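All protein chains but one are shown in place.
Right, chain A next:
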């Protein structure tokens, strides 16, 4: 009965099976077509980008008139001036002044003491998502930071939701830009303390950025979400002198009865805005930079960027930009490509006016530069600002960096600047205030090609899918070949387990991947060495990796493991290649879910070599032009796919740096695991082993 069902199933599936067999038998042809299509689709992405639109109706940005008055601004300016006067005094005092200003607005003020977190090695953080207690062993009194937090309770709210404004502030440096960002936040804060329409509490966090902006925000968020009850470091801090100063600092506020020594909270956060003011002013007009990439290529909801973009452009007349890779703008071929796409678009439009395809060449080049930067920032998996800390708690956050047109020393210009920035911020807060649920309407997975254009997940997946489609096809065709060619057909019932032949090469591939894990773990031990330069660390790392690889080779070559394959197989490399391609396929597909940009860039490096690789010996024996060409191409591709080389290439193309030291790669690796980037895992567990296996096949003695 079952047999009958199976037969029937086979009958039904026949066209699909036929198609599959056709694709597998023409795998090399199909893979060439797929790769070309993938590259074309990737280059077409800026053309296919759609205009952004505000998807959540409740937001209604810009529907109300701005209420921020010049009085608020002059108050804010006073704060800026006060901070500037404090320049030479102790850092505590400036925080005190901020606290006083906050409590002057009837806000609840608290100070949060924290220790900046040291770099920790948590490559599995991505899967576990459980914050362990902070190890307090490495903390000392000198690195104590103090966040100042002011909270306005919403008159119409139930205290269950909040909007967060963050201004990083370094009291030791006390730059004019940071003071101005405080001024902008203060002007809005003072307005919001009076308005009646507020439905969400407003939290203003002045993050102590002495030890980095991100770590201060992260410390506050951690305390906010996962309070630690039995902490040892608090008792430690009592012994420090700093704690005396904080109590001293708090004393003044006790008089107003608005100070509460515990940690204050205000509902779940709907969104967070980080405000910064850039100090360099060599632009033609006031402009606004948006940074959105959080850890592991996560992005905030597109609606948040949309509101800011809408308000900045239509209300405040700011020039808005997202990060771009400037070096790409000068590429001649990109421009030519843009012209080609433009003319194709014109032809398409002349055929049917409704086909809206094609954008101007200059726009195309700009879009490509922005897209490349978007990919590049997401691929490293390192947040581009303090907003990254919020995304770990599923809060949408962006950094707004406002750069003024002229120098900020002039008084009148300053007032005008604060007014503009404050109005933008007010509009955004008012719009988020209208939100009924958390952001969910718009996209989370997108790439920006300009502040008002995006490529959604459905579109940007196409090039990637085209890129990885050849992998299973090639694996299948090689697998079929390998299992066919190795059946000796001695008797009618040959005892050779032909369908399990591949297990042998699977074991090898598995061992190499295990080696990848070991290599990924080495830096954990290396970074504990005292007084070591990045260069020595890198060389040590390389040596250790090579050494462990040799040991693994020896173990693999030992007779115990070779027992099952007594006769050396002729096409062993084919079977290894088939398993390698499968492993690369699984690894890349997994990575595309975790961090798409890493997978895309990694795929561009590893897939050509995975598909092309063939033992050099075979190619050399054939001695035709084609095989020699293939051999050299394989060597070049193999060289390029080596992770440090790939890194250097990426840097040269995207960051436009010339000089290179070996230590730089180490620094990069260190930053990756300090930020718990999944890219680190990808490089260690997927990319490096696949590359090693490709090289193994390349030099296979067949």
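Methods note: a contact is a pair of C-beta atoms (placed from the backbone, for glycine too) under 8 Å apart; a residue touches a chain by one contact, two chains touch by 3 or more; residues count from 1.
One rule holds in what follows: contacts and distances are computed from a predicted model.
Engineer: Which choice in "ESCRT-II complex, Vps25 subunit like protein", "GPI transamidase subunit PIG-U", "S1 motif domain-containing protein" or "Protein SEC13 homolog" gives the name that UniProt lists for the one chain left out?
Structural biologist: The correct option from "ESCRT-II complex, Vps25 subunit like protein", "GPI transamidase subunit PIG-U", "S1 motif domain-containing protein" or "Protein SEC13 homolog" is "GPI transamidase subunit PIG-U", the UniProt name of the unshown chain.
Engineer: Which one touches the absent chain: A:387, A:479, A:577 or A:630?
Structural biologist: For the chain that is not drawn, the touching residue is A:479.
Engineer: Looking at the full complex, which residue from A:552, A:586 or A:618 touches the chain that isn't shown here?
Structural biologist: Final answer for the missing-chain contact: A:586.
Engineer: May I ask which residue of A:101, A:502, A:515 or A:675 touches the chain that does not appear here?
Structural biologist: Hidden-chain contact among the options goes to A:502.
Engineer: Of A:29, A:53 or A:444, which one is in contact with the hidden chain?
Structural biologist: If we include the chain that is not displayed, A:444 is the one touching it.
Engineer: At which residues does chain A meet the chain that is not included here?
Structural biologist: Residues touching the hidden chain, for chain A, are 1-3, 6, 9, 124, 126-130, 132, 298, 394, 444-445, 476, 479, 492-493, 495, 497-500, 502, 506, 560, 564, 578-579, 582, 586, 589-590, 593-594.
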